[in-house]
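The complex appears here without one of its protein chains, the remainder shown in place.
Right, chain A next:
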Amino acid sequence: MFVPCDRGGGSAGPDFKGFILLMPAVSVGNVGQLAIDLVISTLDMTKVGYFYTDCLVPMVGNNPYATAEENSTELSINAEVYSLPSKKLVVLQIRSPFIKNKYRPFCEALLSWVKSSRCARVVLLSSSHAYQRDDEQLLGTPLRYLLTPDLEKAVGGHVKELNWKEMEKVASYPGISDTDKVLHIPGGGITKLLFTESCSEGIQMAVLLKFCSEGDNIPDAFVLVNYLNEWLQLIKSEVSTVQSKWKIPSSWRLLFGSGLPPALF
């Protein structure tokens, strides 16, 4: 599944032992993916490979993080891997939706790759439909987290200090009070599947998600990436400044279409 970039030198491929794998779920508002774009763009991460997979709709374009004419012509496809060894961070970006019936094969292949590349833990950025919140969830922070039992043991204490709110479980039959509580992440794409599989396979995984709706999700992406930063401290977070230091990639231009014809007015 993982194809390393050919950087010459004939090495066997990058080693991610002990790294944190940061990745998005293709979810409502594409918030996870937008947040990952901010991380890759701000930290100026290097592409180290891609996933050759039949689970995602194909797409291709030129370098979405181009900053100048020289670096704008590198091709980019739907699932690519970037790394920043100085922070022991490897990032997967997913740029297109899943093909029907391919959620499970992708999750299986991904977790198998996580194990074979010896990543220490996985952090999944996701989102969930805001309109599915219950009365209590409508108040307070729209951000939630989840930790697999193995990660809970490792970082549970630190997360408690951050005062984060854990994603609530809901009754499997809403309206009937004494049924089992289950995890339900509407609009979360592969989030729930990946999380439950990680729990059963002993993988250290954290899910960070935000309740949101479709629309202009750039502000949601900023909120989510700042939430992530509270924990992983990827960039310096200055409390005094209102403006965050995340760099918007050049591919975010014209998100809502072309310019208007002057004849319209």
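Here is the rule we use: a contact is a pair of C-beta atoms (placed from the backbone, for glycine too) under 8 Å apart; a residue touches a chain by one contact, two chains touch by 3 or more; residues count from 1.
The working rule: contacts and distances are computed from a predicted model.
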item: Chain not present in the shown complex, as UniProt names it (candidates "Pyruvate dehydrogenase phosphatase regulatory subunit, mitochondrial", "Aspartate aminotransferase", "Proteasome assembly chaperone 1" or "Chromatin structure-remodeling complex protein BSH"); value: "Proteasome assembly chaperone 1"
item: Absent-chain contact - pick from A:Val57, A:Leu138 or A:Leu162; value: A:Val57
item: Interface residues of chain A (partner: the chain not displayed); value: 26-30, 54, 57-64, 66, 72-75, 77-78, 96-104, 131, 186-189, 192-193, 213-214, 250-255, 257-263
